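The complex appears here without one of its protein chains, the remainder shown in place.
Chain nomenclature is as follows: A and B, assigned in order of appearance, with residue numbering initiated at 1 for each chain independently.
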Amino acid sequence: MAPLTDPDLLFAPETRSLCRALYAGVKDLPIVSPHGHTDPRWYALNEPFPDPAQLLIVPDHYIFRMLFSQGVRLEELGVPTLDFPTLNGAPVETDGRTIWRRFAEHYYLFRGTPTRLWLDHVFEHLFGIGEPLNPVTADRHYDTIATLLQRDDYRPRALFDRFNIEVIATTEGALDDLKWHRAIRDSGWNGRVVTAYRPDAVVDPDFEGFPANLDRLGEITGCDTGTWEGYLDAHRKRRAYFKEFGATSSDHGHPTAETANLSEAAAGELFNRIRHGSDDERERRLFRAQMLTEMAKMSRDDGLVMQIHPGSWRNHSPAIFQKFGRDKGFDIPTRTDYVTALKPLLDCVGLERDLTIILFTLDETSYARELAPLAGVYPALKLGPAWWFHDSPEGMRRFREMTTETAGFYNTVGFNDDTRAFPSIPARHDIARRVDCAFLARLVAEHRLREEEAHELARELAYTLAKKAYRL
Amino acid sequence: MAPLTDPDLLFAPETRSLCRALYAGVKDLPIVSPHGHTDPRWYALNEPFPDPAQLLIVPDHYIFRMLFSQGVRLEELGVPTLDFPTLNGAPVETDGRTIWRRFAEHYYLFRGTPTRLWLDHVFEHLFGIGEPLNPVTADRHYDTIATLLQRDDYRPRALFDRFNIEVIATTEGALDDLKWHRAIRDSGWNGRVVTAYRPDAVVDPDFEGFPANLDRLGEITGCDTGTWEGYLDAHRKRRAYFKEFGATSSDHGHPTAETANLSEAAAGELFNRIRHGSDDERERRLFRAQMLTEMAKMSRDDGLVMQIHPGSWRNHSPAIFQKFGRDKGFDIPTRTDYVTALKPLLDCVGLERDLTIILFTLDETSYARELAPLAGVYPALKLGPAWWFHDSPEGMRRFREMTTETAGFYNTVGFNDDTRAFPSIPARHDIARRVDCAFLARLVAEHRLREEEAHELARELAYTLAKKAYRL
Partner (left out) sequence: MAPLTDPDLLFAPETRSLCRALYAGVKDLPIVSPHGHTDPRWYALNEPFPDPAQLLIVPDHYIFRMLFSQGVRLEELGVPTLDFPTLNGAPVETDGRTIWRRFAEHYYLFRGTPTRLWLDHVFEHLFGIGEPLNPVTADRHYDTIATLLQRDDYRPRALFDRFNIEVIATTEGALDDLKWHRAIRDSGWNGRVVTAYRPDAVVDPDFEGFPANLDRLGEITGCDTGTWEGYLDAHRKRRAYFKEFGATSSDHGHPTAETANLSEAAAGELFNRIRHGSDDERERRLFRAQMLTEMAKMSRDDGLVMQIHPGSWRNHSPAIFQKFGRDKGFDIPTRTDYVTALKPLLDCVGLERDLTIILFTLDETSYARELAPLAGVYPALKLGPAWWFHDSPEGMRRFREMTTETAGFYNTVGFNDDTRAFPSIPARHDIARRVDCAFLARLVAEHRLREEEAHELARELAYTLAKKAYRL
């Protein structure tokens, strides 16, 4: 039987030997994971992971959204309702094996998706499984994984080493006390886990609990978040605090890429209105827009790399949001403009050569039309890798095809896995490396690049560019 | 000389043997044609088709738009003017052979287009022609086809059997009496021809004769279409009537995907204003939007699969519209939003697991950005195949490349030919099957899919998914 993950995975037959040669040079490079959502608690406590379903199914919105789309209820997959365990409504499944079997029954739905590639990779390379998952093999998979998860060499720190992770960034909100990061540091463990500054909850007036969040920000920092100056100072203090725990970047998940560059006075007045609870949608938008520019200016000053992740309509279904909360697979991409939206920010700091702003998109139409032309000229801009729904073989290939000719490779920043699925990290990096090698092999095969250049680039894309861009 | 349609048509050289193997498993599957525009009268009367030009050229807007773009007048191709035969303006050509010769002279214009593939397929497989069409061979083609069309085994029902059609859907307006469908049923013929409910003329206030159409709808159903309740009841009655003639779906060709979900009272008031001829463009748009949601609610109740075909700017040239009427090749795609537009409808019925809404688009930018993410999570949504201008090898390939990774194969609904060109139906299905086999072969060649899965998927895409999605 063929292995779950063929050694030639993602290599086109017509350029296979070149793909293999390029890949051989990068497959064992350490993993640099500059942006993601793993839980620092794992590394701090180093406890065994829970059962296979709780580890691999319940928290993975790629997985349960697909099953939900085909009629499986989220409760049947163990996704907790907000009122859980009061069981108002259908009971939430808690038995790992039952959830696993349900998943296995529907695993065929993932044919042709990256989730399938990631999971098969994990099954084979992490858990040593050789047969495809289906209803017949479901229990054997479950038992194998459950058993291994109890072993010490499957605990988080052991996996961190096994995965050859050189450094990994987590993402914490501005109000987080970073206690798990402190615990990691205090533990004497030598794994490098850094945080990143994500201030959405205190810069977005539409965020749940925004006023209370600002109060809390004031308490934590001792700054008067009732004034614009105090509010900005509070950010500066938190950024400095995050830097103490290794942060080299901030992260901004706005609905759009809109920016503004108001005068000091106008910005202060806007803050006052927002602070007093303005429900004018334009003002709230303008405040978010202004805050991107403020964050960029702080990045210019303190050196944090700024990441902008716009264009997701969060919680598109109110019924699901009310019942299950955030991050349930109902975040849908929207058309996103950059050329107009970023102009105020770029007019302010776009020509800075020591500032790095990394742009992501869920709207692939902006790759060739807007993002590559912008990143190909503004010194402050770089392009983040294909993101979220586009973090897939076809998505990554389109990213390269549509950005390279205008922005080159060196205005991109390598790969980041952006995941909370810790066991899948090697799979994700492996697949990204394979896709890039295949892209480079195609360029060589068509004599658009020399082979020695492709070898050099393969290393840059797999390792060096991420380290350099994120200052890690 | 090479055949007009090579046995390896559309198979990439680098995956050819795999393409052949996959295709061998699907090429003889019956045709399920769940959406199209053939004329039920053909099956009812079973008369011989007219001359080659009247059959293949005059009604095919793909063909005459291309010749028109290169300076040939529509009259020269036999396209009737609205005042025909008064000959106000240039005379309309009526001689089939003259039209055919003119077409043959310009056949080179279709190089690289799907029309060329379809026609060569028809010439070879239906009419046994082995030489390319050009000015020299034009008369021989014409004679061969004209002669065959007179034979009994080239009449509609014989072709239906020869084409191995298991079921075909036509599309009729809400006011249609379905007399040809009744005649088919009464004839005792065993071919399965079903209708589909297309209510544009009675839900779109901008449709020609809208007020009279509503009056007529009232007469036919005995409902009071002067009231909102009566109007909705009339729809329910017509839907039930269409179901008697096999309908399993409705079809909605709106300018945009905009939906609304007004309160009962507000919807009733809106209807009153529309019924009294409101010329407020926003109200007319809102009414169309509300009606999509009403139709979705009826589909939830009566089980008709709902098809939404938005985004065509109909009759872009007023001069052509005035002279020749609708469907003259001047329908132009427009940028189409789904994420915002569909939200009211989705908030209402999007989570229903027994409802099927099939979305089509003419704006390929929505595939990966909007449609695949939506269909990959909302149980009520499925993706229709690449449509109209995109029903072509590159178009179908882009559809798979941009939807599969997020929505999977199982949130798509197989192929539909959407054609009024009856003789081209086998060609269209054959080409779709070939493109899908080539796509699957590429996945297998890159080890993204196992070969046995590809065989299974080839059958699903060619046959099973269409039957299942359309409940046929």
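We adopt the following convention: contacts are C-beta pairs under 8 Å (C-beta built on N, C-alpha and C of every residue); 3 or more make two chains touch, one makes a residue touch a chain.
This structure is a prediction, so every number in the text was calculated from the model and none was measured.
A.B. asks: Considering the whole complex, which of B:S392, B:N411 or B:S424 touches the chain not shown?
C.D. replies: From the options B:S392, B:N411 or B:S424, the contact with the absent chain belongs to B:S392.
A.B. asks: Just name the one of B:S69, B:N164 or B:N272 that touches the chain not displayed here.
C.D. replies: B:S69
A.B. asks: Of B:A257, B:L362, B:A421 or B:L443, which residue touches the hidden chain?
C.D. replies: B:L362
A.B. asks: Looking beyond the chains shown, say which of B:G78, B:G96 or B:P114 touches the absent one.
C.D. replies: B:P114
A.B. asks: Considering the entire assembly, which residues of subunit B contact the chain that has been omitted?
C.D. replies: These residues touch the chain not displayed: 2, 5-6, 8-14, 65-66, 68-71, 108-114, 117, 132, 313, 316-320, 329-330, 332-335, 362-365, 389-390, 392-395.
A.B. asks: Applying the definition given at the start, please give the residues of subunit A touching the unseen chain.
C.D. replies: Missing-chain contacts on subunit A: residues 14-15, 337, 339-340, 343, 346-347, 350-351, 353, 365, 368-370, 372-379, 381, 401-402, 404-411, 443, 445-450, 453, 457.
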